[in-house]
Structures are given as structure tokens and as C-alpha cells.
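To keep things clear, I will list the structure first and then write my remarks on it.
Note that this complex is displayed minus one protein chain, with the remaining chains in position.
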Amino acid sequence: MSKESDDRREVKVLTREKLDLRQLVKAPEVGPSVVGRSIVRTDAMLKVTGRLDFGADYLQDGFLHGKILRSSHPHALIKSINTKKAKELPGVAAVLTAESVPGRNGFGAIIPDQPVICGDKVRFVGDAVALVAAETEKIAHQALELIEVEYDPLPPVFDPREALKEDAPKIHEKGNLLSYNKLRKGDMEKGFAQADVILERTYQVPFLDHAYLEPDICMAIPKADGTMLVEGPMQAPFTVRRNVNAVLGVPINKVRVRQIPMGGGFGGKEDSPIDLGCRAAVLAYHTRRPVRIALEREEITLQTSKRHPMIMQIKIGAKKDGTLVAFEGVIYDEQGAYASMGPVIPPAGGSHIHAMVMMPGPYEIPNVKVDAYLCYTNHPYGGAMRGFGAPQVHVAHEQIMDELAEALNINPIDIRRKNGFREDSATATGQVLEQSVGLHDTLEVCTRAFDWDRRYQETGYVDEGKTKRRGIGIGLGWYRTSIGTNNDACGANVYVHEDGSVLLYTGITEMGQGSFTVLPQICAEELGVRMEDVRLVQPDTDVVPESGPTVGSRSTTLMGNAIILAARQVKESILEMASEMLMVPMDRLESRDRRIYDRDNSGKSLEFREVAARCMAKGKRLIGQGWWAPPPPTLDPETGQGNPYFVYTYSTHMAEVVVDMETGEVEVTDYVAAFDVGKAINPKAVEGQIEGGVAMGLGYALMEEVALEGGYIQNLNLKNYLIPTSLDVPDIEPIIVEVENRFGPYGAKGIGEMPNLPATPAILNAIANACGGRVRTLPADPERVFWAIKEAERAVR
Amino acid sequence: MKPSAFEYFTASTVAEAISLLERYEDEAKIIAGGQSLVPMMNFRVAQPEVLIDINGIKELDYIRQEDDEIVIGALTRERDLELSPLVQEKCPILAEAISLIGHASIRTRGTIGGSLVHADPAAEIPLTIYGLDAKMKVVGPSGERTLEPEEFFLSYLTTSLEPLEILVEVRIPVLPQKTGWSFVELTRRRGDFYIVAVASILFMEKGGVCKEARICLGGVGPTSIRAEEAEEILAGQVITDELIEKAGQKAAEAADPESDYHASAEYRRDMTRVFVQRGLAEARNRAKGG
Partner (left out) sequence: MERHRITLKINGESHLFEVESRETLLQVLRDRLDLTGAKEGCGRGECGACTVLINGRPINACLVLAVAVQDQDILTIEGLSDGDTLHPLQKSFVERGAIQCGFCTPGMILTAKGFLDKTPGPTEAEVRRNLVGNFCRCTGYTKIVEAILDTSEA
């Protein structure tokens, strides 16, 4: 056995001991458990009364207003910039160009390849060529209009396949291929030779906008001691800090980043706060005044990251009985103008490699080959959006599974039953899934709840006029918890006070998903206090331990473990002290519902707070700090073999649609989604993630698309960029399945991103089932469905 | 973004509004519900220097029947029309069309006059008006005049309203009992702006014969279009499935759509056919009392 896997086993064993909560669960129930209950969100009262202040609600007194002059061209050299008139406008405090950036003129989540202010060239229409700060927003707008920029347009590239050609215009010095990755397992020739059926298909997905409702905003406030304070809604305060300190050319401890309430993120508020943070900080640096940059809806669409478009080619082979024997995939992954989170962070970080690993789906296939190309173009840049490369490939693998089932005349659920991951299955990367594989549990429970077998027989016309047909569709999904890098640790601090109240410090952010409720739940459970005893401190890089970003569906699991480890340090003090006070051996003591009990004599107990007060008086530890990192990921760069992510969440979705055969209109009429989440720390919050994720996946399937024409976005606002409304989303029935994750807090694993992945193909498969036409280029808007129906009709004739 | 600055006046009578218009001429714009104008001002697509608010002209907010006409003040809110029993009974196609505009909060504030004057070719009210022998009463310094839809709508976002005129009233003939009607539309997202819309009206005479048909097409040209050749196919006939089929095809020929990222011209044209056919079938059922 290699050293690496030895290391891994060591971590696993350690973790198991540290985190196995089963013993506690078996203990006598002396009070209500905090975990596993649908406790009301801690911020619900503030939100429902309108009293929660988002960034735009903060007082603006004394702030300068920052604005960004963006490029007029998708690809051009900057010949000259004249800012004289803008600078002379009364009320303008600063007009900055590239040379004004004090430190590194570049930012990015992984590679700092995006200029804070472009100096020599622009690479997409969202690029900044100048920054303005002025006393009012209006003056800032006027100043932008007074800046004169001369461009020398360059030929642009808008297609990743074009970008790869030798004579393609170079967008960045190093060329247009940002990353090429490959996965090799088994013997493709032998594999396809065993196949009775081989299908080849191409699927294509467009850029998507996150369309979070809260517009981006960022405030940079220079402090008297030379520290730069940056505040805003953001998912990754530590990444913002790392960029701002480099751009200002100051050490990390001279930048302080605070997360404030966030009105939705979905991955989008990972990149844009870096962008706005750096730009606001540079303006604040020069003006020595607080600067706020508040983007308008149209600016958000223009400037911020998107979900990557992909062209996905698949060749798949199966035996007559549906057994998969070979899978060959090619991904042309369009990065757009800047690297963002596309490139690989070894061994398995970055959206591109994640897409490659996920592409064959949650299926056991002995022979797999995937080639994945990540290319720069002159379009907006792709970043993280709820699923990080996985929603795209789910559109491909779940559709081809249905196409294959059809070719083999097998029920779509049976082909999945046959090939879907079970415990001890090996993935395409050769990872053996040793535990917490609930895929089949979700498949069976969903099949029953949806009544698949009956409905499968009952598709067809629903109206007398024979214009509308009903169809049903299935989508399986899998998704990692964690990010696949060697830098995935979470730290938490737990402070217990003499009155038994608790402060919890973590760097995990709240964007609506519920972490500020779920994390205190874990803390309260572990300490044995009540939910209301724990107050979570708003993330602040000066105060909380480094926690990494709030991404990768990692918060509950990774931070949950860190919290448990931190709480245990304090609990140890508490139990030791209680042991002295009660004169009962420590291993008989139990902390629950604000009391410390003798397990063998539950009449013998102390209040948690009196023990805490005694600890305080005696100088016994009441502050805990816990760190937790997942078992180290592995992935061989040559073969794509290894264990890239330590645990996965699994799900099955089933959708019913009605398709208008004359117009192509689609209505989703019923929906069931079952998830193996390991353990639902807060079941209602899990349901909320499922329902919201399904709605987003529905948007991807039916209507969402950033429409681009010559590098310019055609649908900048929410009138034209369509997201699902209350009329588009059906009543969704969420089902929670718990197959314990032994690396997770109380058995939990991630749920945040997952729910939108299988939703898209489930709906697309239902459309195909209803109308016979298959839409392989998204979105399946009425017109695309219409043409798919026409094509299917021609094929029949 | 905030709108650029402007002077603001309220008018409480039509005469006041016109005298304000006379004073400021081209610089002035009338604001009623503001549901189209305010977003255009917020994004500085429209930058009027003077705004004349006519919300205070109470005399322009009414729905009533005068002889065989429904008479509607220009300032009447869309939501009030949608919910008006009189409109629902005497001109149900208008109530139906209005119920499809944007969403309730837009209709609560938006006015019929505002929608007509804005002349958006993808709006429900102008399209419906085309088929209804409606008359638009406009008032200016030199008196009033009455315009039919063909005279009133010139092209995309353009009417024949003179700079000093305002629209004060819309008169719509009551639809005779047993008139068949329908308003159907295709949207990319349910309840949203339409790609193609069709307003159909079938005036009937005894024996189930269609005396006259009106077919108005929206979304397939710079203004709403009357599919006259298709209408002729139906006039004087008992409407059969076959005639509906033919009329749909004819109407599609009359359509003059353009491609954009929401839909191609080809698709819009074919959907014109489908929706004319569906609309006519629905209208025929209503005429039969079905």
C-alpha cells in the first residue's frame, strides 16, 4: 500500500474516534436533542420584519460612491485614456487608471489574471478601464461619461473550439488553453467491443447568471491605523482578504474583511466581492475616504461571473441488459475572459476538473476516458454557480442514460438500478465508495413516492384536442462535500461564559442557506446547552479562524466537525470540573439541556452554568478551538485516478411535465426529489435547499440563458433574463434519506448545491418522454422544444 | 440609477394639463401610472425635463356605459378594468387581455391611457383595441379629435398624438351578446410578456353565421396587425374547423415577424398560425355559448 493511502487511513481512524457520535445518541434521553430538529432560522425574525440590514441599507454618510467604467469592446488594445475632464468635475474625488493600483494589478480566486483596472488591453465587455469615486452616485455617473478611451479593436474569440485553433487570437499571453485534463480507466477498445449498443451524443449548455436578488455591494473603509476594512455580502471573506492585501501591496494583517448579511449567493458572491473589494479598496486607498460600490442589476449581469457553458460529447456503450461497459467523454469548457475558479488546484480543486470527475455520472463503468479542455474566450467569465461544473455534466450523463435506455428498450429506472453506485462501487476515478452511499435508497423511495411504475404506463395525450402530452422523467445525481484541494480546513472557536452562554466564531457565511442556524445547532448539541444559549459571531477575518470559503457544500460537514472538536475541548473542562463537584467519574457524566448528569443516577446533576462559572473562577479552559480537514484528496494528473473527494451526497429526482405539441410550451406539473444527506441537522432547512435547488434546476432546463451577440449580453435585466416564478415551479415534494456519513457531524454531508443538478435532466427527460423530441442544447424554451418535436416527427416518417 | 432632474407639475383638470403642455412643449412628458415611464427614466432611456402628473385628474378615472359604448377614462387603472363587472360583461375580451399584463402590482398602478400612448407592440391593450372599433378621444389646444386604432398607432412606441395633445378617453362598442372572442398568447415564461398574441372577435348573426371576424396579431410586426385576409375567409360563413385551419394559415402569411433571442421569425410565424387557430376555436365556442 502506498504511503498516501496509509495517511488517509490514519486520518479516517482518527476522525472516526473523534466524531463517532453514536455512543452519545444511545445515552439515556435526559433532554431534547438540538440536532435533527427543524429549529427556526436564527435570522427569521429580523428578515420577516424587514429589520435585517443588507449592505444597501447601511448608512452612507461620509462615503464616496465608486463607479466602474467598463470596456466598450470584447477584445481590444487600449490606445489611450484621457481622464482630465472627469477629474475636473466638481465632486469627483478620484479617477483611477491602471497605474494607480498600488500593488499587484490583478485579482482572482485562483490565478490573479483579472486586472483591477485594465492597462493595455480588455478581454470582455465587463472589464474595468477606469474607476471613479465621487461625492454622489450621480456625479460618479457623470464622471464616467467624461472619460475618453480610445481602443484598437482585436479580433475576438467566442467559441472554445475556435479558441484552441493555432491561429486563434491570443486572449492571454500564455495562450487560450487554460487547462487540459484527462481521466483514463480500463481499456476503451475492449470496453466498446463488449457493447451491444453504442450511442454518441453532444449536449450543450449556455452561460447562466446567478440572479441572486440582492445586488452586489462593497464598502472599503480606510482606518486610522492603516488597516483597510472591507465589508460586503460575500461567500469567501478570506479569499477577498488575500486579494485585497496583494492589490494594496500590504501584509495580510493590514486588511480586515467582514461579511454582512447576504441576499443570495449561489457561488456568485465568491468572485464578485473579490472584484468589488479590490476596486473599492484601491479607491479608498487613494482618496483616504470610505468608498462604497453598489452595482445596479445591469452591471451585475455585465461584470460578474457566470456558470460555465460547455459543449459535451459522449460516446457510451452498454450490453443488451443495460450494463454499462464504456464511456468516452470530451468537454469543451468555456472559461470566458478570466480564470476565476476554472483552473486546477491540485489535486482535484477547480470547477473544470470537478466537471471531468463527475462526467460519467453516479455509475459503475469499467472503462472510462474523459478529455476536458478549459478555454479562454472573450465572453464573461465562468465562476462558481451552485454545482461548480457538475450541473453541466448532469445534463449530459442523465440524458444519455435515458437515450440509452430507450435504445435498449429498458425502463429508465431499471438502467439506473443496474449501474448506479452502491457501497464498494468504484467510480470512474477508481475511488471505492466505502460508506454512506444512499443512491439506491433515494431511487427506491422516490420511485414509490412518485408512483413511477403506474405513471410510466400512463403517459400520452391529456386533452381531447390531442395537443398536450404528459411525460415523466428521472434524474440521478451525486455531488461531493468539500473542494478537493489540500487546503480545505475549517477552524472554529467556541467561547463559553460563566453564565453558560456561548459565542461561536466561524468564517462560514450565511447567504440564505441556513448555516447561521445549523452551525449553532451543532455547537449547542455538542456542549449540551440550548440553541438560544449560542450566539454566532458574524464572520470577520480579524476575529474568526480561517475557514475557507462557503462553497462546495462543505459548511455543515467540515465546519460542523471543527465546531464539535472545539466544543469538546471546553466540554472536557466542564466535565472534569463537574466530576470534581459531583464526585462522579467523568466517563459517567453527560451534558445535556443545560445540565450535567450522572448517567447512572440522573437525579445527581449540576447546572451547566454553575460548572462553567466554577471553571472560570479556577482558570480552567472555557475557550476551544477546533480544526478539521477532510481526508487528503488524491488525483493522478496523468490518469485522473484517485480519491478526489471524501464523501458524496446522492439523490433521485422525478418530474412530470405536460408538453404542448403544437407550441413546445412545457409545464412542470409534479415533482418529487429524494436525497441521501447522511443526517439532516435541520430537516426544514434541508427541504428548503431541495425546493430552491429544484427551482434553479428548472430554470436551467427551461428558460435561463445569458444571450450573447458578438460578445455583448443581450439580456441584462430581470425582464429579459428569465428566472422561474411562482407559476413555473410546481409543488415540490422533498424526501430526506439518511445514510450515515461516518466522517460527518452526526453523520451529515453536504446538501447546498446538489439539488439543482438532477432537476435539469429530470425535466429534460420528462419532456422527451412526453413529446418524443429531445432538446440537447439548453434551454428547452418553447421554440427549442418545438423544433425537437419537428425533428422527432421527421425521424418517424 | 436615479432619473435625471426634471420639473414636476400636477394637473387636476385636462385644461390644466394642456396649458402646461403648451408652456413646455417638447420638454414635457405626461405621467399617469408611470409603469413604463419610470423604469425608462430610472435608466435614463427617457429624460424629460418637465413631467406633468395627471393622476390628480379625477375626471379621467371612470368606466361607464353610454348607449352602446363602454366609455373609459384614460386614467382608469388596468386592475380596475380587469375587475370591473361592466367590462367583464360587456367587453370581456378587454378584461381577459388586461389580466395577462405583467403582474398585479403593475396593473394596479398602470392605466389604460398609459398603455395605449406607450404603444408597445408587445402590449395587451393596444392589441385588443385594434379589434374593437375603439375610438380614442384626444384633446389639444385646438379642441378634440377622435382617432381609430389604425390612425392612432403609427409604429413601434409611436402614436399620432400631437405634442400638445393628451388622450382622455377610450370608447369601445359593447360587444353584442353571443359575440365570440378570445385573447390567447404565447410566452417564454408563464405570465410574462408575449412572443405572439392573438385577439379574436367573431360578430355573429342568426343561424350561427359569422357576420364579421376580427383577428389581431401581436408580436409579429412593429405594431399590432389585423389579419384581414384571414378575417375575410370567415365573414359570412358558419365557422368550421376547416375554415379555422385556413384562416390560421392566412393569418400566418400576414405576420411580419423578426427574429430576436427570444424567438426566431419562423417560429413566430408558425405560432401565429397555431394561436389564431386556437383563438378562433375558443371564440367560436364562446359564440355558441359554450
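Lettered A and B in written order, each chain numbered from 1.
The definition used in the following text is that contacts are C-beta pairs under 8 Å (C-beta built on N, C-alpha and C of every residue); 3 or more make two chains touch, one makes a residue touch a chain.
Keep in mind that this is a model prediction, so the values were computed, not measured.
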Contact set (omitted chain vs shown chains) is A, B
Given A:Val197, A:Leu503 or A:Leu718, the residue that touches the chain left out of view is A:Leu718
Missing-chain contact, candidates A:Gly264, A:Pro346, A:Pro366 or A:Pro632, resolves to A:Gly264
Give the residue, chosen from B:Lys2, B:Arg23 or B:Lys288, that touches the chain omitted from the document. B:Lys2
If you put the missing chain back, which residues of subunit B would it touch? 1-8, 10, 31, 34-35, 38-39, 41-43, 51, 53, 55, 79, 102-106, 108-109, 190-191
Using the document's contact rule, name the residues of subunit A that touch the chain not shown here. 38, 40-41, 43-54, 56-57, 210-215, 261-264, 266, 296-297, 511-514, 684-685, 687-688, 691-696, 717-719, 723-727, 729, 731-732
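Keep this in mind: only the chains that are shown with their structure count from here on.
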Inside the complex, what are the residues of subunit A that reach subunit B? 137-138, 141, 296, 298, 662-663, 665, 667, 703, 707, 709, 714-715, 719-720, 722, 724-725, 727-728, 781-783, 786-787
Contacting residues of subunit B [partner subunit A, same complex]: 1-2, 43, 186, 188-193, 195, 261-264, 267, 270-271, 274-275
